[in-house]
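The complex appears here minus one protein chain, its other protein chains still in place.
As written, the chain order gives the labels A and B, with residue 1 at the start of each chain.
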Amino acid sequence: MFQAVSARLAQTLLVLLIVSAASFAFLKLAPGDPVSIMLGSDYSQASYDKLTHELGLDQPIVLQYGRWLADFVRGDWGTSYITNQDIFELAVLQALPVTLTLAALSLLIALVVGIPTGVLAALYRNSWIDVLATTLAIGGNAFPSFYLGIILIWLFGVDLGWFPVLGFVAPWEDFWQGLWHLVLPAVTLGAWYVGLIARITRSSLLEVLGQPYILAAKARGEPGWRVVWVHGMRNVLMPLVTVIGLQLGGMLRGAVMTEVVFALPGLGMMVTTAVLNREYIVVQAGIMLTGLLFVAVNLAVDQTYQFLDPRLRRR
Amino acid sequence: MDCAVALTPQAADMPASPPPLLEVRDFSLRRGQAVVLDGVNLALHPGETLGLIGESGAGKSTLALALIGLLRAPEVQLQGSLRFRGTELTQLREADYRRLRGNKIGLIFQDATAALNPCFTVGEQIAEPLKRHLGLSKWDRRDRAAALMQSVGIPEPRLRLDAYPHELSGGMQQRVMIAVALACNPELLLADEPTSALDVTIQAQIMELILDRVRALNSSAVFVLHDLALGAQVCDRIAVMYAGQIVEEGPSDRVLAAPLHPYTRGLKSCVVELGSRMLEPIPGQVPPLNAMPAGCRFAPRCPKAKAICSEQRPLAEIHDGRQVACWFID
Partner (left out) sequence: MSEAMNIAPLARGSQWKQRFLQPLLRQRSAMAGLAILAIYVVAAVCAPWLATHDPTAQDLMAALQGPSAAHWLGTDSYGQDLYSRLLYGAQLALIIGFASVALGLVVGVAIGLAAGLMGGRTEWVLMRIVDGLLAFPELILAMAFMAVLGLGTENVVYALALSFVGPFARMTRGDVLQVKNQPYIEAARLMGVGTAAVIWRHVLPNVVSPILVQAGMRISIAILLESGLSFLGIGVVPPTPDWGLMIAEGRAFITMAPWISGVPGVALAILLVALNLLGDGLRDAFDPTTQKDA
């Protein structure tokens, strides 16, 4: 057991190292010379060399990486040239919570809609419900979220005026107002996930319902709803979590688009703005943070497996 | 601590001829065009054990599933009658049938590994019918589940309650399955090849255990088996099935000693006995369900078949205390 955990730990550390190296490499590859950018248009060679030395840019690349990593771990991520804001504060304390809230709410919507749809489609296989669910699943999965967001803003924001169109109110400051502002973005992002969750629920449940233990549960006198929702769905959770974890990339892709469409100050908005402003140090922070998020979610999914499937637990 | 013996109707006041616990009359089951069970007649009295014997595909397991109500319309079409304790099962509402399943009728599956839900502890699975049918409280369920595990020979039941099925051996899993089926002291136990997925070394143990428990609870049991000799050894009566029909049914000793139907004889001669005469396989194969012969379904393979056999179906006749479906009973 100890061996398995330490192997896993070593592997995670290696990936973290690779993530940080890639983020560091990005800044080195980015066009423009940070020293001349910081000095402005008018400077002497002497002041250029001085700043280069102060920033440690004349040192070997490995040392530079080490220093950068140490700064990063300490939370010293630099300052934005444009807003003069501390980047750690901007990325971790301001943008990250917005993206996480949006993602969590979308996932919740997707689960609440997707699972029952998938179950109905499995139970009434080849009926109109199944056809409808499958169509919605494929459509929702393919529909570009940025265009869906625009349509939702038009219909429910502008035309009907039910929801606020743009902007973000933190739910941890004003819960209901915050939720209100997040409804349309979360539906936009969730629509993409609904189809996926409905599809995987349907196919996994169909497989599970064919298993002898389902027949055995019925033979014990368990009512139909319990057979499906307890005995069946308990075994569907594994593939469901797998897919949710695997599709995190898609989730983040949608989150970036959704944030930009709805002007939410999340990670996606931050990175997009930074790319447009050529503020590579902020882009780098965004890259590093999404990389870390990826690693963290993968670890979490692994842990969830052990929790969900007793066969994977160590005795 | 042992389970209380259930009071079955016949124990209280026994009339001269007790009504059968289970009565199957002209029972047929069709799946689309295929007639899977055809005109089955059976009676099982309280405390009796019956063996359903036949090759795979003979419809034995289908009959067991139909008895516990897991094969019903609209999935399949039923005809004829299934009476359990005087209740007509084929007409029973699903909610009422559910009250019988796992309560008055228990079912032991062939492969316990597949029939136990991998995501729930064995304690939870044994306790489920206790909650559903007996309405026991959480702590009573735990006590009762542990007692049941003890009664089926699982050592240290208190520790095993929270084990998951994969943590137990195949034999232990089958013992759990038996405990689940017997949890509510059923009056009728159905056992579908309860030992064929197990190692040979523990098959006899498990069979013995089931018989012990059935006798202790004074229940009746239907065993689905493919081994004629085992069936005759274990059961009071045996019914030999072929292609969805019962070809011979009667007291075990007499059926085994002097089989009347040619198919039963064929089955008997298939039993390998060391040092005895040569193995005689039955020639040919079971006809497919969608191409059954009009007359006797065994006719194409029967050594004694005459013209009438392939034209008209032989009706079961009572002969020497057993029912035999053959035109040429000698």
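Remarks
The rule is short, and it goes like this: a residue touches a chain if its C-beta (ideal position, glycine included) is under 8 Å from a C-beta of that chain, and two chains touch if they have at least 3 such contacts.
All of these numbers come straight from a predicted model, not from anything done at the bench.
Of the chains displayed, those contacted by the omitted chain across the entire assembly are A.
Contact with the chain not shown here comes from a single listed residue; of A:Ala21, A:Ile37, A:Leu132 or A:Leu312, that residue is A:Ala21. Mapped onto subunit A, the footprint of the missing chain covers residues 14-15, 18-19, 21-22, 26, 29-31, 125, 138-139, 141-144, 146-147, 150-151, 153-154, 158-159, 202-203, 206-207, 248-250, 252-253, 256-257, 260-261, 271-272, 275-276, 278, 280, 283, 286-287, 290-291, 294-295.
To be clear about the criterion, only the chains that are shown with their structure count from here on.
Centre-to-centre separation of subunit A and subunit B, using mean CA positions: 54 Å.
Listing the residues of subunit A that touch subunit B in their complex gives 211-213, 215-223, 231, 234-235, 308-311, 315.
Residues 65, 68, 70, 98-103, 106-107, 109, 111, 114-120, 125, 128-129, 132-133, 164, 166-167, 177, 180-181 of subunit B touch subunit A in their complex.
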